[in-house]
Structures are given as structure tokens and as C-alpha cells.
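Every protein chain but one is kept in place in this view of the complex.
Here is subunit A:
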Amino acid sequence: MEDGERNGDAGEELKAQNQRAAVQFKAQHALVVAFFLLLFLFHALGIYLFCSGFLLSRLVLQDRSQCAVPPIEVQDEYTIGSIGSGCWHPKSFDKAVVILVDALRYDFTVPFQPQPGDDQPRHFHNALPVLYETAVDAPNNAFLRPFIADPPTTTLQRLKGLTTGTLPTFIDAGSNFAGTAIDEDNLVEQLYKAGKKVVHIGDDTWHSLFPGYFEPNLTKPFDSFNVWDLHTVDNGVNEHLFPLLEADMQGRWDVIIGHYLGVDHAGHRYGPNHPAMHEKLKQMDGILRRMIDKLDDSTLLVVMGDHGMDVKGDHGGESDDEVEAALWMYSKRPVFGSRDADSVRPPLTAKECAVGQIDLVPTLAFLLGLPVPFNNLGQPIAEAFLGPKTDFDDLAKVSRLTSAQIHRYQGQYAKARELDDFATSTTSLLWQEANKVYNAVRTGTGKPTSSDIANAFNAYQTEHLRICRGLWARFDLASMSMGIAALIGTFAVIAIYAHGIGADRATITPLLLAWGAAGTAAGAVVGAAVGFILSLSLVTLSAFGAAMGGIGATLVGLWPARKILRLPVPRTFWGGLCFLITLLLCVGFASNSFTIWEDEQLLFILTTFGVLMLGSSLGQASREDRVLGASNSLSFLVATRLSSLSRLCREERMPNCRSTYYASATSSTSASWQLVIPVLVFAVLPSAIAFFFGRTRNYEGIGVVWIGYAMRVGLGLVALFWVLDAADDSGWIPGISESSLKTSRVLIAQIVLALAFAGGYAIFVLASPLLDVQHEAAQPVDSPSPSSSEPLQTDEPIFTPLNNAPEKPKPKLIIYGYANTHGTRYLLLPTLWFLALLLLQKPMGQGVLALCLLSLLNILEILDALDQRHSPLGPVLFALLGSYYFFKTGHQAALATIQWESAFIPLKTIAYPWSPLLVVLNTFGAQILCAIAVPAIAVWKVPPKQPGVLGRVAGAMATHVLFYAAIALATVVEAAWLRRHLMLYRVFMPRMLLAIIVLLLVEFVGAVVALVGVRWSVGSVYEVFGWPGT
């Protein structure tokens, strides 16, 4: 009895000990996650500081132009200030119909010009001839001009430019998903204040920009982001616009703004060179012809594009194809003219006789008798004021008035910003010169004519515009330096955390976290106080204080552990190689060529790693390791080269690059043969993953349920989704309506997401390790028990000393899958995310993402064969893979390559916050997948009771983040250094934005998904095998 009690006591104690260890592990784990979130905060603060100084800023002046207050004395008989006849100048039209055809590129409107080697018209050619025809047939009634947009070429930015006449700043580019009201002087507000009735029909972006200015009864907004829908908006605009042109609606409106979206959506969905685009443009042709018929004499008809589109039909950047839109004005009365006989016909390319989009603002203002908006920088378009007989008097007057308004604006802006004179001295000279010419003509002395006046004032406007462009590219160097300092500090903290600690880093993390958090709070307070005392920017200084205080305190927190610290420098061959490659990449980003060709570089680098790993595998002592390492290295090399065949070229790489991601270079749909890829992934991938699990006999239990059944079903549904999508695109199933196809597609997508996240996470959280436990019945003593894996036996003899009976044969417990319990258990997490990420990729992207997953598994095996699971090799390779497959899933470091349409895979309409989130998952799918797989490096094939697993996982994750932090730091410094470089906005800034977004995303996902996931996977293994560490 006594022994039995002792037995029970020991059991109790063991249990309590286990419980203590479990609690300790969970607490430590939570603190490690919190520490990574603190690092995330440091990075976010640094990036905020840098961006607030780097991204362009322009002071918005609140002044408004008044009808009764012209910017300069008008010295002729005209009485100013009457809205009825025209504020500063006699008006030409009472009413206007302004039609905005979204993404109407200039070459859509002019006849195709055959050239050697390019003699076949595309689908977008010759489909919308009405503008060109009228401009040629009746040059006094219509003119057509290239209409150059100021990038970024997003609709929101363009609408601001087209109504305020000023230049956009980059910081607004991202706000396309949620526009905000314009708070500076603009045409719509001027119309509204003049008592004109403005009707708007179409794209609802206008309503977020000009809330409350439109006639509520007649206005009809439409959702603008459903880019899959080519016809709803256009049909809606027609339905509501044409009735207004009837005679009985006269007097109900003064200006109609109609915004058609079909052309833009056709571009986004199919690309310009597609029959759907041809149909769309022909439809627009018919609509415009009907409109011309209905027009009366006192109404001006304006048709324009707000931007163009690139060869794939996307826009947002500043390539020629994206900025070259078309502008056409039409009137039943002959009022237009041209400078000379040569410029009567519309130019055949967008390179000649172009006008700026901001020029529309003063032009429309004078034609409709409004004051020119205060912040306008454009000049009047000559053709609208020359008249049928080419009389320069009117043009001279409006040019002078416009320039005078610009001069007034310039004075106000200089006063508000306390600018010195040197920036404006050239403009002052030109201004004086123009006034001299004007006075000479007025007093009749000298030779100058009205046309010289117009030219002189235009010269002033042009120079002023040039100065403004330079001025608003002004960078706040102080804020940028603070940001860079914070990024460098954070980099140092992570480098020491990952490579400078010679003991279990999980045990000192709590100390670092406490110091870091306290330092952040104290730094924020100190920064705010300093800002308050010196009356500097509070936000900037407290952000800087928080970042530097936190970083400094974290480093101070290392002091007690100084004995185990060492310099974080590479000490092994692989460490040195990782360091060298990262350094080379960082340096390469200072060159636009290397940035443009980054995906080819990454292929080269990954292959270098692959070849060296192959070589190193061949040098392993044991034959088993040699075969394992070599076969996986070969598989890795082939997978990497295979996925390099998926390519999306950025514009700068033309003509040395051929895109394969979509059906053709001018399309954004997948080719039908590419549908084979999802089917292939469905057929092969689960078996391939099962093979990796099965190698250590871990393809057991819930693993079979998830990979063998659930995932296979999910992949099948993904393939089905894309087949239905292609069927919809090409009209394969004529019997079923488009809307029911869409409904079923969306439903399928939602089922896949539910399967991945609800089903997958439930399995991941609740599953026990993927082991096969077999009870072996008692056998006669003399027959040896066959066991292919290590048998686990309870230490019974200790507890059964009294049992003197002869040893009877006992049942045995055999555990299969002991060798890789941790690794396979954790791997469930990346695979469930993989399923969700896969759904959001195009068919080509699915193939390469599957190869990415296989490569990750290959690397895990190679690291085991080379015994390099604790070197930086794995985490850095994963980061390289993430960056590489970002490009291979059809992306580039350019705004135009964002696959917006991925927001509509599981949704029918825009829904916040899901739509932006889906686009993020599509864009950064590869980086997310690789980041989630990082903890597997540290736990792959380690014994179940290995101590210090958490510290190793944290080290791997820190190394992974360190790579992205290095890239972000390098691109940030290089963008700051090259801030006057010609390619800043095309190459360096997009790459920098990509780097900082990826850094924050990887850090966040790494902490919240990957490290949090470790708690369940490692915890479930410890539950079975016992908690170590006590």
C-alpha cells in the first residue's frame, strides 16, 4: 500500500511538473509573439517617418476665385462679374455635356497607321471613328487632341486634376479605394456656386469627391470597382442621360457629367487587344453619334478619357500608353479654329499637338463663363478660342487672365510656404516680359500682335508649371533621416536577436520586451514634450522618440545578458553566402537595370544556392544523406527553373521580354490551355505533399484527412472555379446566363475559403500529432518484436518493484512517425494557408505557387541532409523564394501589375475590409506562404522532446525578417539618395514601396500566423511526449 501511495505521489508530482512546464511554455510563447509585434511597431514607425518626408506633399490653398474679382485689370469695354454673360470673359456656351470615357486612349480614336512590321490593326483600332471623322469633316465644329494626364493615372487622381487644374501628389495614389472630398477650388464647386444645375451620371467616385454638389433628382451614381462587369454602368448612364437631352428637359440642367466605365473595365478584364474591347468601342461610337444628333446649338459637347491603359489594359503608372488620353470638343455652332493649316487635322499619334489635362480647367471655365479655379496651373486650349477665322484676340485675353490667376496663386503660395525668390525668379522675368508685350500691343507701339501676347503668357504658364513640378517634388530631409535612423536601429536589434545571442533566445525575450515597451512609451512622451516645447511637429517627434527610445531600451535590455552576446557576423560558409547574396541584392537596387530585372536575378541566385546545396549533399558522409540531399536539390533546381517560365514583363523591359502569365502580351485573361494547370495541381500536389509526410511515416491520422481528402476537394473546387471563369470569359456554355455562372463561381470560392480557414484551422488547432500508434498484443517472450521505428516503452520497472510475479509478456506501444513529429504537425498550417492563397491566383500563378510549396519542402529536406537547420540558410532561402515567386505569380514592382480583379473571386461587389485584403493576399501570396513556413525549418525532424525549440523558431523567424528588413532599408536609403533620379517614380519608388509593404506584412504574418501557430503544433506534440524544460 505504501508503495502504491508513493507511486501516486510521483505521478502527481510529474503531472504538476508537466503543467508548470506547459504554463511556462505558453507564457514564453506569448512574450515572443509580443516581441515580434514590438519589432513590427519599430518598423512601422520608421517607415511612417520616412514616407511622411519622402512622398510628395503640396500645400492646399483654401482661396476661391470670385466671379466679381478678376486676377488682373481687364482693360476693355467688357463688364465683368456677370454670371449671365460670363465672369471674367464673355462665355461661349450656356450648357455643356461632359462625357468621360474612362481609359479612352488616344490611339483608340484615330485611324490605324500601318507601319513596316506592324501592318495589322488591333482590336482596339478603327472601332471608334466618330471623333476623328467629325474633327476632319468639320474642323470649326469639332477638334480632337491628345490629352496628356499627369501620373499617377488612377481615376481618382485624374478627376482631381480635371476639376482643380492642379498637379497630383503621390500620397493620394493609394486612396483610390476610398476617395475623400476635394477641399480646394474646383470647377464643380464653381458651377454650383454660380447656381448652375450639375447632373452627374456614372462612376460614383465623383460623389466622394464632390458630395452634395449634384442635382439630387437627376443624378445617378454607379459602383465603379466591379471591373468584371462591362455593361451595367454604361447601360445605366445611357438610360439616365439620353432622356435629359430631350427638349422637355431643357432648364432642368446646365451641365451633365456622364462617366462611362465599360472601356476601362474591358481593358482590366481582357486587355485592349480583345474582341470585347472592339465591341465596347463600337458601342461608344454609336452612343456618341446619338448624342451629337440630340445636341442643341447652345450646348458644348466634350468627350475625353481620364487616362489611357497599358498593353494589358491596366493603368496607374506613368508610361506613355497610360498618360495618353484623348480630348474631343464639339459644338453645332462653328466656334473652333486652329493655329495654322497644318494643325487642322487631328494628329495621328499622341506625340504631336498634345494638350495637358489640366488645360481643360481654364478652357471649360472660360467657355462656360466661370472664374478660373484658384489653384489652376493649366493654360487655355488654343483651338477653343481661335474661332473659325483664326482670330488671336480672344486667346490673348483668356491667356492673360489665366496667367494672371496663376500669378496670383504663385504669390499666395509663396507667402504661405515662405519661399525664397530664387525658385520664382525665372517666372517673374517671363511675367514681366509678357506684360510688356501686352502693353505694347494695347498702346499700338511695336510689332507684336495678339498671338505674341498669347505666346508670352503661355511661356510664363509653362515655366511656372515646370517650377511647380520641381517644387512639389520637395522632400523633407529631416523626417526622412529620422525614418532611416529608426530603420537602421531596428535592423541592428533584429540582427543581434537573430545572430548575436549565444543561448536560448526565448529565455531573454521577456527582458528585451519589457525594456523595449517601456522605452517606446517613454520615448513617445519625451518626443512629444520636445515637440511641444520647441513647437515642432508633435506627431513626427513622438513617433521618432518612440522608435528610438524603444530601440535603445531594447539594446540596453541586452546588457544583463552581455556574457552570452557575440558580434552578429557570419561564421560559416552558408552564413557568409547568405550575407553576401543579401548584400549584392541590396547594392543592386541602386541600379534601375537590376531592379527591373530582379526576377531573373533571383532565379540566378536561387540556382546558385541549389547547385551549391547539390554539391554539398554529394559530400555528405552517409549515403542516405547524400541521396536525400541530392534528389531534393535537383527537384528544387528544376522547380525553380520551371516556374521561371511564368513571366510578366514590366514596361521598361520591352522589347527584350515576352510575358507568359496571360494569354498574350496585350491581355489580362489566362489562355485556355492554362486551365490544365489547376487540374494538374489538383491531381498531383496532395500526393506530393503526402510523399514528404510519408517519408518519416507521418502521413497518418488527421494528416490523411486534411491532405488526402479536404485539401484535394479544395484543390478540385479551385480548378472548377477557374474552368467556370474561363467558360464565362469565352462563352463556352451558352445555355447558362452570366449571372448564374457568376453566382455559382462566387459560391465555390467561398466554400474553398471556408474549407481552408474554418476547416483547416479547426484541424490545425485541435489535431494531435500525426503519429501512428500501434498496440502490439502480448507475445511469447522469446519471439523478438519487429519494430521498424523506435518503440516507446513506459519506464515501468521503476513503479513496479513489488511485483514479483514472473515477467509476463507485456503489450507494446509502437509509435510510427517519431522522427518528424514537430515538422509535419506544424506543416498543416502552411498547407491550409496555401489552399486559400491558391484560390486567389490566376491559373498560371497556381502552378508556380504549387512549385513554391514543393520547393519549400525540398529545402526542409536538404537542410536536414546537410544538418543546416540552425544556420541562416533556411530562413534566407525562404525569403528569396518568397521574393522570387512574387514575380512568378504575375506581379512586378509597379502599380499597374496589381491584379485588382482578384477582389471579385469570392465576392460579387466591393466589401470592406475584405476586398483590399483579398488583393493583398493575391499580390503577396508567395511571401505570406514562405513566411508561414519558416518555423518548420527549426522543427523539421527534431526529436519531440527537444528543448529550446521556441528560441530556435524565434531565431529562424528573426533571420527571415532580417532579410526583408535589409532589402527595405537598402531601397529606402537608395530612394532617398536617388530622389532626383529620372527613374525615381518609375523604378526606385515603386520598389521601395514594395519593400516596405512586404516587410511590414511578413513581420505581421510571421508573428500573428506563424509564431502563434507554433503554440498549437509544438504544444500538441508536448502534450503527447511530455513538456521539456523542467
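Observations
Assume a contact is a pair of C-beta atoms (placed from the backbone, for glycine too) under 8 Å apart; a residue touches a chain by one contact, two chains touch by 3 or more; residues count from 1.
The rule is short, and it goes like this: contacts and distances are computed from a predicted model.
Set against the options "WD repeat-containing protein 75", "DNA replication complex GINS protein PSF3", "Glycosylphosphatidylinositol (GPI) anchor assembly protein" or "N-acyl-aromatic-L-amino acid amidohydrolase", the UniProt name belonging to the omitted chain is "Glycosylphosphatidylinositol (GPI) anchor assembly protein". Touch with the chain omitted from the figure is made, among A:S85, A:Q250 or A:S593, by A:S593.
Residue-wise, the contact with the chain that is not shown comes from A:R641, picked out of A:R641, A:R695 or A:K742. Touching the chain that is not shown, out of A:L429, A:L618, A:M654 or A:V705: A:L618 (per the contact rule at the top). In the full complex, subunit A contacts the hidden chain through residues 572-574, 576, 591-594, 596-597, 600-601, 603-604, 607-608, 610-612, 614-620, 626, 637-638, 640-641, 644-645, 866-868.
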